[in-house]
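Of the protein chains in this complex, one is absent; all others appear in place.
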Amino acid sequence: MGEGLGGAIDSMFNLQTWTSAIHAWLLGLVPEWAAILLECVVVALLIITLYAVFAIALIYMERKVCAFFQCRLGPNRVGKWGLLQVFSDVFKMLQKEIINMRKSDMFLHDLAPFLVVTASMLTFACLPWNKGGHIIDFNVGLFFMIAVSSIGVVGILLAGLGSNSKYPMIGSMRAGAQLISYEISIGITMLTIVALSGTMQISEIVQQQADNGWNIIRGHVPAVIAFLIYLIAGNAECNRGPFDLPEGESELTAGYHTEYSGMHFGYFYLAEYLNLFIAAGIASTIFLGGWAPLHIAGLDGFNGVMDAIPGAVWFIGKTFFVIFLLMWERWTFPRLRIDHILSLEWKYLMPLSLINLLLMALVVVFGLGINV
Amino acid sequence: MAMKLKRPKIKNIPYEEFNDNETYEKLVAELNANGVNVIVKSLDDLFDWGRSNSLWPLTFATSCCGIEFMAVCAARYDIARFGFEVTRNSPRQADVILVNGTITNKMAPVLKRLYDQMADPKYVVAIGGCAVAGGPFTKSYHVVKGVDKIIPVDVYVPGCPPRPESFLYGMMQLQRIVKAENFFGTTNRKQKDPQTLGESIESIKEVVENQQEA
Partner (left out) sequence: MEENKEKQIPEAAAEKAAAPAPKPAAEQPAAAAAAAAAAAKPAVAKPAPKPEVPGENEIKPRLVELDKLHDEMQRLRDEEKMDFLELITGVDWGEEGLGCVYNLWSTETGRREYVKAVCPDREEPFIPTVSDLWTIADIYEREVFDFFGVKFLGHKDMRRVFLREDWVGYPLRKDDKPEEQNPLKMENECLSDTTLQYDRAEDGSIQVKENVVFAKDDYMVNIGPQHPSTHGVLHFRVALEGERIKKMDPKLGYIHRGIEKLNESYTYPQTLALTDRMDYLGAMQSRHALCMTIEKAANIEVSDRVQVVRTIMDELQRIDSHILFFSCLCQDMGATTAFLYGFRDREKVLDIFEETCGGRLILNYNMIGGLAADIHPNFQKRVSEFIPYMRKNIREYYDIFINNVIARNRLIGVGKLSLEQVVSGGCTGPSGRASGWHNDVRKRQPYAAYGKVDFKEIVRTEGDSYARLLCRMDEIEESLNIIEQLIDNIPEGAFQTKTKPIIKVPAGKYYSCVEGSRGEFGVYLESTGDKSPYRLHYRSTGLPLVWIMDTACRGELIADMMAINGTLDYVVPDIDR
């Protein structure tokens, strides 16, 4: 009976069944091209909405978490517990003047924020929200994810270049050096997991974890090392403290977005938080099992209860847990210096992650992984 | 024709308890002199609500008041409660410049430039005796006797330095002013540039007289 219920829950939570049903229904009404077009539009709207909602939630969370670390209260006057605070920020930002500077490179200057947002939105679309709830999913999914996330760096470099101003220039050069360096660590840690799973397809990686246990347990030592490296590199990749050098407030006023105002700045601001969400989302996908519920071998009753929680809740819950870890990191440490950042990457993290990759390969070859 | 003035709501402080409601009412009367469209006004209200609750200050301080401003941002007074803690270092992203401290002749062009670099809508709060009128240094050869000689000021917060509570009160007064603004159509800014200040005082008088007659 347990299996029957489990199966029912499984198929109910599997978004694939729902999407197929909708697709079939649409085909009955309109031709195939129109159905696909319609679906694309709906999905795109869905992503954009989710994107905004998560950014707002994260900004609110950041302000509250930071207040909590700093023995303060944080926003509490706009709406209950300050819940509407970020909405008011959005309304303000929307109608704030966008300043065009005469001596800036107008095209590059205006293009930069869109590139940054596009990059983070594309990466955002790769996240596996639920079983069958992927928007972009194909056989080199992780590879695609790394590739599109790098577009953001171009945006930041263009922001510095296009502003024709010194602080943004220095800020964006720092950003370029930092992001490209840390991408290597991130790539290698992801490769470690690819080695463990034997696939680059994100849905497949998660499905394996649902069947055989989370990667962080399956891959034990090398996976934990990879997870820690990922947490550090992921924070650096998001330009967040202690790696917030590109916008290092004390020396570069606001870094690469010094000259941006209004919604252009708003895009950078949104992208910063969404990148945080994406970094945490990837971490929870490849290490913590994505939408896969927590299973403990031998405790069938417990596993049954866990199965009753929808996958999307699991995914978002895990992601927010990782976000909390990243915020903790941010609000505790002082900022690093540019040469320290680069030597941390090139002298420590990258060699370590390479060795770790080797270790993982050994684990896989000799079958030392733990399968639940 | 006299339109009933809408009273802005500031959490926990009744309208009557604010100082200088007369000036405020004059201001609102001037802004709404031509009457407003209902739909536009309700959109305005939404934007004003957003603006008034999200006044990001520029980190700008010249002297003593700056330290008190830091205290306002710190744990005990916690300006973050109002959502103002996002202090921006770049004037382009700030909404309000809190002029903390004395402005000297050498600093005046710099302040003006900072103000010009800010994106609209922008507000100015003069904090402390020095920014309001030169403070203890009025007799000096190198001090600007009040920042309103250089840039239009929305709220004055006297004190030397003002207590953190006065900072917060000043910010609430500014919130009220923001809430009276119209985004669409008619008059947008209230405090005129010092150059045209004389004219604006005249026009305010006219408006008030018209209202009283009506």
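Letters A and B name the chains as they come in the text, with residue numbers starting at 1 for each one.
In the analysis below, a contact is a pair of C-beta atoms (placed from the backbone, for glycine too) under 8 Å apart; a residue touches a chain by one contact, two chains touch by 3 or more.
Keep in mind it's a predicted model, so treat the numbers as computed, not measured.
Engineer: Who touches the missing chain here, B:62, B:93 or B:175?
Structural biologist: Considering the complete complex, B:62 is the one touching the chain left out.
Engineer: Please identify which residue in B:31, B:143, B:157 or B:207 touches the non-displayed chain.
Structural biologist: Spelled out, the listed residue whose C-beta touches the missing chain is B:143.
Engineer: Residue-wise, where is chain B in contact with the chain that is not depicted?
Structural biologist: Looking at chain B, the ones touching the missing chain are residues 59-64, 66-68, 70-71, 74-76, 89, 91, 101-102, 104-110, 112-114, 136-137, 139-144, 149-150, 160-161, 163.
Engineer: Could I get the residues of chain A that touch the absent chain, sorted low to high?
Structural biologist: 66, 69-72, 166-167, 170, 241-242, 244-245, 248-251, 253, 331-340
One rule holds for everything that comes next: only the chains that are shown with their structure count from here on.
Engineer: Taking each chain's centre as the mean position of its Cα atoms, how many Å separate chain A from chain B?
Structural biologist: Taking the mean C-alpha position of each chain, the two centres sit 39 Å apart.
Engineer: Quick one: which bits of chain A touch chain B in the complex? Just the residue numbers, please.
Structural biologist: Against chain B, chain A makes touches at 63, 67, 70-78, 82, 84-85, 87-99, 249, 253-254, 257-262, 265.
Engineer: Chain A touches which residues of chain B in the complex?
Structural biologist: 11, 46-47, 49-54, 74-75, 78, 80-83, 85-86, 88-90, 92-93, 95, 117, 119-121, 183
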